[in-house]
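Here's a structure for you.
Removed: one protein chain of the complex. Kept in place: all other protein chains.
Note that the chains take the letters A and B in the order they are written out, and that residue 1 is the start of every chain.
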Amino acid sequence: MQHDRRPVITFLTDFGPDGAPAVCRGVMLGIAPDAQIVDISHNVRKYAIRDGAFLLTFALPWMPVGVHVGVVDPGVGTARRGIGLLTGRGDVLIGPDNGLLPAAAKALGGIVEARALENPALMLPKVSTTFHGRDIFSPMGAHIAAGVAFAAIGPIVDPGSLVIIDFPAPVVGERRLDTTILFIASFGNLHLAGSGDDMAEAFGVPTPGTRFRVTFAGRDGAPDHEETVPWARTFGEIPNGAPMLYEDSSGRLAFADNQSDAARRLGATVDQQVRIRPA
Amino acid sequence: MQHDRRPVITFLTDFGPDGAPAVCRGVMLGIAPDAQIVDISHNVRKYAIRDGAFLLTFALPWMPVGVHVGVVDPGVGTARRGIGLLTGRGDVLIGPDNGLLPAAAKALGGIVEARALENPALMLPKVSTTFHGRDIFSPMGAHIAAGVAFAAIGPIVDPGSLVIIDFPAPVVGERRLDTTILFIASFGNLHLAGSGDDMAEAFGVPTPGTRFRVTFAGRDGAPDHEETVPWARTFGEIPNGAPMLYEDSSGRLAFADNQSDAARRLGATVDQQVRIRPA
Partner (left out) sequence: MQHDRRPVITFLTDFGPDGAPAVCRGVMLGIAPDAQIVDISHNVRKYAIRDGAFLLTFALPWMPVGVHVGVVDPGVGTARRGIGLLTGRGDVLIGPDNGLLPAAAKALGGIVEARALENPALMLPKVSTTFHGRDIFSPMGAHIAAGVAFAAIGPIVDPGSLVIIDFPAPVVGERRLDTTILFIASFGNLHLAGSGDDMAEAFGVPTPGTRFRVTFAGRDGAPDHEETVPWARTFGEIPNGAPMLYEDSSGRLAFADNQSDAARRLGATVDQQVRIRPA
C-alpha cells in the first residue's frame, strides 16, 4: 500500500474492555508508527462471528481505503487459517478464515485476491496459541499499512475455499415479508434481513403512517407475539416509547421503539423469525 | 481554521459501543486525514440531551481549540435545525439545535456567531433521516477542521433563536442551600447545581470536617431521606464507604461515598431535589 497520507488501520474484536485491544494497538504502532488506528468496536458479542461480520459490513464502507483487522476468533490456535483479502476498492482485510471477513469484502468492491497468512517474517517472533490478534493479525495488518506488499503475506488461496457465513435472506410472499432479526443494536433497535426495496416489492412503496402487522415467532414453545406498527421515515414522527418499522441508515429494514429499547421489551433475540403483513 | 498542527476534532454522542461512532470517525478521516479525533464519550445516557450538555461543558474547556461535534439527537430527521457555533476562544461546535451545544459554547468564551448547517456541499451526498451524525455533523466538522471557513456551513442565525436547556440553579436561603442533582457519574458521585462559592454564601467558607444535614427529597410519594455528612477537601479524609460533601474538580458542589457508589446506595436520580443545612 503506497501512500502520502498516514495509513488507516481499522480494528474490530470481541476482546472487551480489558486491555487486549491496546496490546494489539501497541504492536501495530511498533511496526507502523504513523498509522491512524480506528477502533470499529471491541464490544462485539463474544464469539459471535456473524455479529462481527454484520458490524464490519455496516462500518467499513464509510472508512477510508486502508487495512482492516477483524478478530472474532473462537477457533484461535486450531487448524483454521488466517487470511488476507484484497478488495476491489483497494483495502486489505486481515483476520481468521471463519466467515468474519468475506461479507465486508463484498461491500468494498468484492474480493480481488485472497491469501493465507503464512509468512512468519510478518508475525511476532513467538506466536501463542490463544492470542493471534496480537501475534499474527495485528503485525500482518501493520506491515501492510507500513508499505509491505499484499503478496508478501502468504500464498494465494482460492476465494471459493473461504469459510462463508450466510446471512438469512428475506422471503417476499403474497402480501407478506418473512424476515429475521440479524442484529440487535445497543439502542435495542432490531435490524432485520432485507431492505426498503423488499418492503416495496411485497407491499408497494410504503408511506409514513401506513400500518403493518408484525409477528415475532415464539421460541421454545412460547406463543407468537404480534403488534400493529406504523411505517416511519424517522424517529421523531412516533410518540416516545411507541414502536415503528423503518429503513435504517444502511438501507436495511428495522424495527424500533422510539427512544426506548424494543429488544428488551420484546425479549427479542438474534435469528428470531419476523413476519410482516399489512394491517 | 488555519493551523500548522494537526487539527483537533472532539466527538461526543449517545451512540454506544456498536460501531456508529467509528462510522463517523471514518467519514471525518476521509475528509480530514490528519485530524486528531478525541472521543469525549459515546456513553451519554441515551437521548439525554442535558447529560450531553453537562459532559461537553465539563470536558471542552480542557481541550485544545478545535472543532467539537456533539450528537445526542432524538429529533434527528425532523424539522429541528443543525447548527454551528463559533466561540470566543475560536472553537467551532457542530450538532443539533436542541440545547446540546450552547452551555459548552458559553464555557469557551461565548457564542460569537451561530449558523445553520445548510450547505449540502459539506454534507455526504445522500443524507439519511436517521443518522445525521454520519451524514451532516461529521462531514461538516471535518471540513472545518480541514480548513473550510466557518461561514461556508450556512446562513447566520440569531443566537437568540437557539434552543436553550436551562440547568437547574441552586437557591441560597436562610442557612440553607436548595440544590438539585445535575449529573450522576459512573463512580456514582452526585454532581449538584451550585459551587463551593454558593456553599460559602449560605454558610460561610466550609472547613474540612464541618458537618451538614443533607436531605434528598422523596420522589413519587416516598419519604425524604436525610443524613449528616462532613465537608471534605478530598476522598482520603473520609473512611471507605462513608459519605462526604465536597467541591469537585470543576468547582461544582458534589456528594459522594468514598470508594463506593452513592447513587446506588441512595437510589438517587437526576433532577432530584437536595437541601443542605448545618448539622
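Basically, a residue touches a chain if its C-beta (ideal position, glycine included) is under 8 Å from a C-beta of that chain, and two chains touch if they have at least 3 such contacts.
Note that the structure is predicted; figures quoted are calculated from it, not measured.
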| item | value |
| --- | --- |
| Candidate in contact with the missing chain, chosen from B:V8, B:V23 or B:V67 | B:V8 |
| Which residue of B:E118, B:E201 or B:E237 touches the chain not shown here | B:E237 |
| Contacting the left-out chain in the complete assembly, out of A:T130, A:S161 or A:N240 | A:T130 |
| Where the unshown chain meets chain A, residue by residue | 15-19, 22-23, 25-27, 29-30, 33-34, 46-47, 74-78, 80, 128-131, 134-135 |
| Chain B residues that touch the omitted chain in the full complex | 5-6, 8, 10, 12, 36, 38-43, 55, 58-59, 62-64, 185-187, 233-237, 246, 248-249, 258-259 |
